[in-house]
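Note that this complex is displayed minus one protein chain, with the remaining chains in position.
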Amino acid sequence: MKLIKAIVKPFKLDDVKDALAEVGVAGLTVTEVKGFGRQKGHTEIYRGSEYTVDFLPKTMIETVVDDDTVEQAVAAIVKAAKTGKIGDGKVFVLPIESAIRIRTEETDGEAL
Amino acid sequence: MKLIKAIVKPFKLDDVKDALAEVGVAGLTVTEVKGFGRQKGHTEIYRGSEYTVDFLPKTMIETVVDDDTVEQAVAAIVKAAKTGKIGDGKVFVLPIESAIRIRTEETDGEAL
Amino acid sequence: MKLIKAIVKPFKLDDVKDALAEVGVAGLTVTEVKGFGRQKGHTEIYRGSEYTVDFLPKTMIETVVDDDTVEQAVAAIVKAAKTGKIGDGKVFVLPIESAIRIRTEETDGEAL
Amino acid sequence: MIKKSLYLCAFLAATCLPEMLIAQDSTQAEVAAVALETAAEATTALDSGNTAWMLTATVLVLFMTLPGLALFYGGLVRSRNVLSVLMHCFAIACLASVLWIAILYTMAFATGTSGWLGGFEHIGLKGINIDSMAGDFPETIFIMFQMTFAIITPGLIVGAFVERMKFSAILLFTALWLVLVYAPVTYWVWGGGWLFENGVIDLAGGIVVHATAGISALLLAKMLGPRDGFPNKLHVPHHPAMVMIGASMLWVGWFGFNAGSQLAANGNAGMTMLVTHISAAVASLTWMCLEWRINGKPGLVGIVTGMVAGLATITPASGNVGPLGAVCLGFLAGVVCYFACGIVKNKLKIDDSLDVFAVHGVGGIMGTILVAVFGTAVFGGTGVDDMVQQLSIQVKAVGAVVLWSIIATFVIVMICKFTTGLRVTEEVENTGLDQSEHGETAYQFE
Amino acid sequence: MIKKSLYLCAFLAATCLPEMLIAQDSTQAEVAAVALETAAEATTALDSGNTAWMLTATVLVLFMTLPGLALFYGGLVRSRNVLSVLMHCFAIACLASVLWIAILYTMAFATGTSGWLGGFEHIGLKGINIDSMAGDFPETIFIMFQMTFAIITPGLIVGAFVERMKFSAILLFTALWLVLVYAPVTYWVWGGGWLFENGVIDLAGGIVVHATAGISALLLAKMLGPRDGFPNKLHVPHHPAMVMIGASMLWVGWFGFNAGSQLAANGNAGMTMLVTHISAAVASLTWMCLEWRINGKPGLVGIVTGMVAGLATITPASGNVGPLGAVCLGFLAGVVCYFACGIVKNKLKIDDSLDVFAVHGVGGIMGTILVAVFGTAVFGGTGVDDMVQQLSIQVKAVGAVVLWSIIATFVIVMICKFTTGLRVTEEVENTGLDQSEHGETAYQFE
Partner (left out) sequence: MIKKSLYLCAFLAATCLPEMLIAQDSTQAEVAAVALETAAEATTALDSGNTAWMLTATVLVLFMTLPGLALFYGGLVRSRNVLSVLMHCFAIACLASVLWIAILYTMAFATGTSGWLGGFEHIGLKGINIDSMAGDFPETIFIMFQMTFAIITPGLIVGAFVERMKFSAILLFTALWLVLVYAPVTYWVWGGGWLFENGVIDLAGGIVVHATAGISALLLAKMLGPRDGFPNKLHVPHHPAMVMIGASMLWVGWFGFNAGSQLAANGNAGMTMLVTHISAAVASLTWMCLEWRINGKPGLVGIVTGMVAGLATITPASGNVGPLGAVCLGFLAGVVCYFACGIVKNKLKIDDSLDVFAVHGVGGIMGTILVAVFGTAVFGGTGVDDMVQQLSIQVKAVGAVVLWSIIATFVIVMICKFTTGLRVTEEVENTGLDQSEHGETAYQFE
C-alpha cells in the first residue's frame, strides 16, 4: 500500500476526485494548504503599500491505494490536475505499513 | 518510529486524544480535513436548487510513536473513534526515519 | 528523497521558509494545524467560566528534498524555528518513493 | 398544537379565576399611560416630531433583534450551531409578529374587563386604521413599536437553549409563551392591568421583558438539560467579533427601546437616553475591571456582556433615575451580573448557556427593584416620592411576574415535551444543528 | 465610454419620438404627487418632524445597500468572489450618486415637456439651494432620499451577474442603465410622467425598482451566460450568516424605503410600516414552511429569502393595503417566489445567480398588479375604488416598463459587449474575482 500525496490547484479538486474514482480509488482526504514553489506569490497593494503574499492557496489530496493501483492513480491525478501552467503541483508517493478501517477493524487492502 | 495518521469524525477528537494519553502518547498534531469515501456527502438545498456537498468534515490526527507503542496506540484510536456507523474513518501507519525536537535537538525516541 | 515534516510555531514560518531557501530548498507546502504536546494549552475565561483550550495553533511545513539535502534542511529548520521555549515543535523525516511534477511530468529529483 | 394551546389557555384561565376576583377591586386604569384611545376617541392632533421619533425607535428595536441579538448569541456558540441560533432569532421574530397582530396586541393593550387580561376588540387588528391614534402619534406605530418588544423578548430566551433544542419545539414554546406569559404580563404592567393600577414603575421592560425572559430561560434550561460537555468540556465562543458586533447593535438599538418608551421626542426621552448610555458604559468598565482583576485579562466578550447587563438593569429605571442613579445602577449591574453568571453555572449547575438569567433576568429584576431607590430625589431621580411604598410595589410586581412565569413556562415546556419533544438526538447535537436541523453549513472558506 | 453612451441616448431619443407624440395628449401632471416646487414657488412651511423622518428614512435606505444588500449577496457566493460582490455594490452606489446629481435627478423629477422624460432644469443640481422645498421638507433631502433608490436598484441587478462579469462592464452597464431605464421609468411613474398621469399605483417601487431591476437582471444573466458548473456543480453559499445579516439590514432599512416614501411622519407612514412588516413576516414563515415540507429542513437562507420576497411584493402596495391585504400578499410572495426560483433555474435554465428576477422581479410585479385587488375596501385597503380599471392601469404600466427594460437592457448589454467586453476569462473565473479583478483576498485567518 502507498500513500499518494498530491498538491494541486484548488479548482482542480473536483476533476482529480472524478479521475481517481474512474480508476477505482474511492477514498481520499483533502486539506487546504498554502504552497510555496517556483510559482511566485503575488503582491497585494493596500493604500499605496505593497504586501507580499508568498504563499498560494493549494489543495492537498491524500489517498492510500493498493500497490498495483498506484501507477494508474498517479497518472489519473497528473492528467486531471494539469493545466500546463506553473504551479500545477506535485505528486509524492510514500510507503504505508498498515491500514485499518475504524468502523469494521478490517485491515490493509480491505480497509481502503 | 512510526507515524500514525488517523482520520476520524470531528467530534471524536477529544476522545481519541484522551485514549492516546492513556497509552502514553502525549504528543499529536491535528488537521481539519475534508473526506470523501463510502460515506456519501449530502445535498444542501437553497432556493429550490440542490447543491451537492461531496466532502465531509473530518479530523486528521497525526502522531509519531515508538515502534513498540504503535499497536496499542492504533488500538486506542480505533476504540475511541468507533461509532460503528459509516464514515468512522481510517488509521494508517507510515515509517518514520528520524525525529528531532526543535527546542532541545534531542533526536528519535527522545524527541517524542 | 525524503519528506520533511516540521511542526513549528506559527510566527516562525517566514524564518523557516527563508532558512530553507538558503540551503536550496525552494518548494514547500504549509498547513495550519493544532498541536498537543508538552506545552500545555490554556484556559479562556468567559463570564466567569473556564474553557480549556487543549490545542495550540501550530504550522506544519512539509517539504520533499533529495537525500543529500535532508540533513542541511533539517538543521536549517531547527535553527530557524528554535526559540528555546517549550512548544517549539518537531521535525520528522519520512521516506518518499517517488515524486512527479504535474506540469511537466518530470519525476523524482527533477520534480522538486 | 393549536388545539393543545387553546386547552391550556382554558386551564390557565380557570386557575387565574380566584386571583382575578381578588384583583377585581382595583378600578380600571383611568387614563392608560400608554394612552390608547381608539380612533373614535382620539382628540390629540398628530405630532410629526414624535411620530418621526417613534418610527425611528421602532426601527431601532427591530434592529436589536435582527441582526443584533442574533449575532450577539450566534458568536457565542460553536461554529456548527451558529446558523441555528440566527434561525431561531429570525423565525421567532416572524412568528411573534404574526401572533402579535393576530391576538397578542389586543390581549396586551386593549381595554380589558378585569385587571388580568386585555380585551379582544382589536383581534386581528380589527378596528385599527390609518387615523387611529395612540396619544399624538398613529396607533399603527404604537402597534409596531410594541411588536418589536414582543419579538425580542422570546428572542432573549434563545440563549438558554442553544445547541440542543429542537426547532419545532422552539416554535411551539415561543407561541405558547407569548400568549401565556408575555401578553398577560404586558397587560398587567403597561396595558392598564393590575400592576399598572398599583403604580408599578417599569419604563421599558425590566419586568415585562427581562424578568419574564430571564426566569423562563432558567427554568427551560433546567428542564431541557445541559449541553454535552457541560460544565467542564464546553467549547469557547467561536466568534467573539460577532458577539461584539451584535452587542454594539444592541447598544444603539437600546436607545429606541428605552428612550422610545417615552413615546415622544422630548426631555424625558433625552434623559432616558442619557442614563441608559451611562449605565451601559459604567457596567462595561466595571465588568472589564473585575475580569482584569480576577482572571488577569480583560476580555471582549466580558466587556460587552457588562454592557448588556448595564442596559438590562437600567431599562425599567430609565424613566426615573438621573445620571447619578445611572452610575450606581451600572456599577451594580457589572458586579452583580458578573457573579451571577458563575453562580448559575457552578452552584445551580444549570446550563443557561448564554447567561440569559444571570444577565437579563438578574439585571432586569435588580433595576426594577432599585428604581424605587434611585428614582428618589435624593439620587437625582424623579417620580418616586415614597421609596418604601414604591419598593413594596416593585417587589410585589416582580414576585407575581416571576411566579407566573415559572408556572406558565413549566406547563409550556411539558406541553412541548409531549408533543414536539424537546431535545435533538445526541447524534444531531454532535454533528451540529446547522447541518442536521437546517441543512446548511456556516463557513465554507475554500 | 461617455461618448458612446451619449450616442446611445440620441439613438433612443429618436426611437422614442413616435411614442412621445402619441403620449402628447396626456396633460401635464397638475400637482405632482412628489410635489416638487422649486424654492421660488415653495409656500409650505418646513415641518421639522417630517424633515427628521425623511433624513432618517434616507439613512435607512442607504443602509439597505451599504452594507445590507452587499452582505445579502456577498454571503451567497463562493469565498473567492465575496469581495468582488461587495465592491460591485459599493462602486455602483458611488457611481449612481454622482450620476444622480449630474443628470438623473433632473431627468426623473424636473417638470418635463412630455410625459416621457423630465426636464433638464436641475442638471448638476442647478437651482437647488438650502431653501428649496419638496412639500414641507427640504428638496435636498428629497434628492438624497430618491438617490438612495437609484443606488439600490442597479445594486439589485448585481445578483444576476456575480462571479463572472468584468468590473469595467459592470460600471458601464450601470451608468447606461440608470440613464436609459431607471431615470425615465422613475419619471413615468413618480415624476409626473405618463404612467403617473394614468393613475398608476406604486408607492415605493414595485415597478420603478423591482420590476426594472428584475427583468433587466434576467436578460443580462441570459446574455452573459451561466457560471462554470451551472446548474449542477455550483457551490453552496459560503457564508449564510452574512446573508442573514444583510437580510436583516434590508428589513430594517425597508421601513425607510416604504414608510419613507410617504414623505411624511404621519398615519400613512405608520400604516405603511405596519403592512410592510406583516408581509415580510408572513412571507418568511411561508417560505420556511414550504422548505420544511419540500426539503425536509427549514433553512436560514430560505427564510430570509422569503422575507425579501415579502418586502419586494408589498413595496408597491404598501400605501394602499391594510393588514389583511398584507397577510395575503406576504403569503403569495412566499409561495410564488419560492417556485419562481426553481422555474428560472430549471425551466428557463438561466443562471440569474442570486434570483434577482424570481424574488424581486416576480415579487414586485405581483405586488404592483395585486394592489388593485388588495387596495380595495373589501380587503381593508384604501385608494382603489374601481378594481378592474386599476387592474388594467397596473398591468399596462408593468407591461410598458417591462418592455422598455428589455429593449434598453438588450441595447446596453450589446454596447458593453463591444466595448468593455462582458465576461472575465475562464482562468479569472477559476481563481476568483477577488484576486484577479481586485487584487485582494477575503479571509486571511492565520
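All chains are identified by letter, namely A, B, C, D and E, in their written order; residue positions are counted from 1 within each chain.
In this section, a contact is a pair of C-beta atoms (placed from the backbone, for glycine too) under 8 Å apart; a residue touches a chain by one contact, two chains touch by 3 or more.
Computed from a predicted structure; not experimentally measured.
Check E:L76, E:A93, E:V179 or E:V384 against the missing chain and you find that the one touching it is E:A93. Contact with the chain not shown here comes from a single listed residue; of E:P138, E:G260 or E:G375, that residue is E:P138. Touch with the chain omitted from the figure is made, among E:F63, E:F173 or E:F255, by E:F63. Take subunit E: the residues that touch the chain left off the picture are 46-53, 55-56, 58-59, 62-63, 66-67, 70-71, 74, 82-83, 86-87, 90-91, 93-95, 97-98, 101, 124-125, 128-133, 137-141, 143-144, 147, 167, 242, 437-446. Where subunit C meets the missing chain, the touching residues are 9, 11, 14, 42, 44-45, 53.
Within the complete assembly, residues 44-49, 51-53 of subunit A touch the chain that is not shown.
Convention: only the chains that are shown with their structure count from here on.
Centroids built from CA atoms put subunit C at 18 Å from subunit B.
Our note on geometry: subunit A versus subunit D, Cα centroid distance of 52 Å, whole angstroms.
Contacts with at least two other chains are made by residues 14, 31, 44-45, 53, 94-95 of subunit B. Chain contacts: subunit D has residues 233, 439-441, 446 touching two or more partner chains.
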